[in-house]
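Note that one protein chain is taken out, while the other chains of the complex remain in position.
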Amino acid sequence: MSIRPGTSTTLPTDPGPLSPGAHLERMRSAAPLVQCITNHVVTNVTANVLLAQGASPAMVDIPVEAGVFARIASGLLINLGTPTSEQRDAAREAAVAASAAGTPWVLDPVAIGALPVRTELAHELVALRPSVIRGNPSEILALAGAGAGGRGVDSVAGTDDALDAARMLARTHGSVVAVSGAVDLVTDGDRIARLANGTELLTLITGGGCALGATIAAYLSVAHDGDLFEATVAAVTNYTVAAEVAADATRGAGPGSFAVAFIDALHALDAATVADRAVRS
Amino acid sequence: MSIRPGTSTTLPTDPGPLSPGAHLERMRSAAPLVQCITNHVVTNVTANVLLAQGASPAMVDIPVEAGVFARIASGLLINLGTPTSEQRDAAREAAVAASAAGTPWVLDPVAIGALPVRTELAHELVALRPSVIRGNPSEILALAGAGAGGRGVDSVAGTDDALDAARMLARTHGSVVAVSGAVDLVTDGDRIARLANGTELLTLITGGGCALGATIAAYLSVAHDGDLFEATVAAVTNYTVAAEVAADATRGAGPGSFAVAFIDALHALDAATVADRAVRS
Partner (left out) sequence: MSIRPGTSTTLPTDPGPLSPGAHLERMRSAAPLVQCITNHVVTNVTANVLLAQGASPAMVDIPVEAGVFARIASGLLINLGTPTSEQRDAAREAAVAASAAGTPWVLDPVAIGALPVRTELAHELVALRPSVIRGNPSEILALAGAGAGGRGVDSVAGTDDALDAARMLARTHGSVVAVSGAVDLVTDGDRIARLANGTELLTLITGGGCALGATIAAYLSVAHDGDLFEATVAAVTNYTVAAEVAADATRGAGPGSFAVAFIDALHALDAATVADRAVRS
């Protein structure tokens, strides 16, 4: 900001939080190393989503190695979609190591509620204070103890139905909570952002939500001034804007074509497109 | 059926079994929740194939949870492609729970014969009376004790070579048996359908057969009057017709393009296209 002589001198205004587009550029420059302990349905698409955005995926998910790696990774995702016993041990180890080392981490409590093993593990992990919790409304409600969980990986509730649960989780665990739906909701307990980008096609391909969890982990590592709330908003915004671009590019072709175009759009995304399309209230 | 006055009154003729196209519409309306315990090569494509068709996949394949979920799922697939010890326990548990709860389930005995662990498990599971057994001719022969199994996941025999074995398995275990090949064969021990749709390209992508097993599980849950034979015929017909549409759309482009177009075609498939293309004898 230049201050021209002869005008009345004012203090520089607070530039405000970093925009999603600026976060995108920071993330691409940093090429963060994102450790993923995730379900075996989406490992491939998750790795490709990260690579397309300029991050570096590392699916280090076995005991002993998971903890070692969580100390050097830029960010960590723990997704409970298909939690084998080795993955459960690896998840515990990595969450502890990440917390100790200051590695930001995301918990995605996939399909908790009716399924006992993952539900117990999710409650154990959330007590370790994840940087971000990401889920659909049913999962957020179940994690907050306010619902019985969804129909498998699907959710029947809207994101605003989970707002109170999300705020409670955020305040209790010091986490940012991101609730996915037609309108995505992000809160740190105080601030609330409603993000209205995206496309229904994201629900017609597997990994649409899971790979967003990994994307958030990538953005957390480049949070500006430690503002994980805005980094999460940026991750959700950029990801869903890219999905819109892909939907436009393949309109009517179907989910197979969309999945391919989505990877292309994530790779090609720029700050101008994000600024042009992002819808936040 | 309206009966016009003045015409001779006749009893309504039996409308016959539901067509594959009618099954398709029933399945899309129901959006069945399909539990898959399947191999880690094809989890992603299986989930995408189910989503594209309007079903809801849930890869719940760990002990404790597998049994819980099999009680609430609309249908279940057990595919033995890469059976880890946890998956083997999960498969046993889910098969027992599905049988007890009346959840229809499909057994896909991938590559049994020469490989001892899965062969033993397949024999154990078939005794639990799966609703449908799906395999290539070598696998069906091996399961019936009539052959030594194939060359890995490939089969050297034709489907009619496995007809006697398929009928025997169907009668012994009260199952419908679907044998995949250039001409697909479906039998319940008495009825036999030969279905001549499809494309060789399905054998050039991984999961072509495995995702069909999941598709059958989706259709079983909407079987009309409990007719699992016709539901299986519908699943095979609709799946292979969509493959033909995709092959036509990408003629000459290769298996990468075909795989994408196949997902699109499964999503776009309608009853008219099926009626137009289906070949059954």
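Observations
The first chain written gets the first letter, and so on, giving A and B; residue counts start at 1 in each chain.
Assume contacts are C-beta pairs under 8 Å (C-beta built on N, C-alpha and C of every residue); 3 or more make two chains touch, one makes a residue touch a chain.
Note that the structure is a prediction, hence the values are computed from the model and not measured.
Note that of A:51, A:96, A:192 or A:279, the residue touching the chain absent from this view is A:51.
The hidden chain makes contact, of the residues B:22, B:59, B:77 or B:111, with B:111. Residue-wise, the contact with the chain that is not shown comes from A:260, picked out of A:94, A:212, A:260 or A:278. By the touch rule set out above, subunit B reaches the unshown chain at residues 39-42, 44-45, 81-85, 111, 114-118, 151-154, 203-207, 253-257, 259-260. Although one chain is not displayed, subunit A still touches it through residues 33, 40, 43-44, 47-48, 51-52, 56-62, 64-65, 68-69, 72, 84, 86, 259-265, 267-268.
The rule is simple: only the chains that are shown with their structure count from here on.
If each chain is reduced to the centroid of its CA atoms, subunit A and subunit B end up 35 Å from each other.
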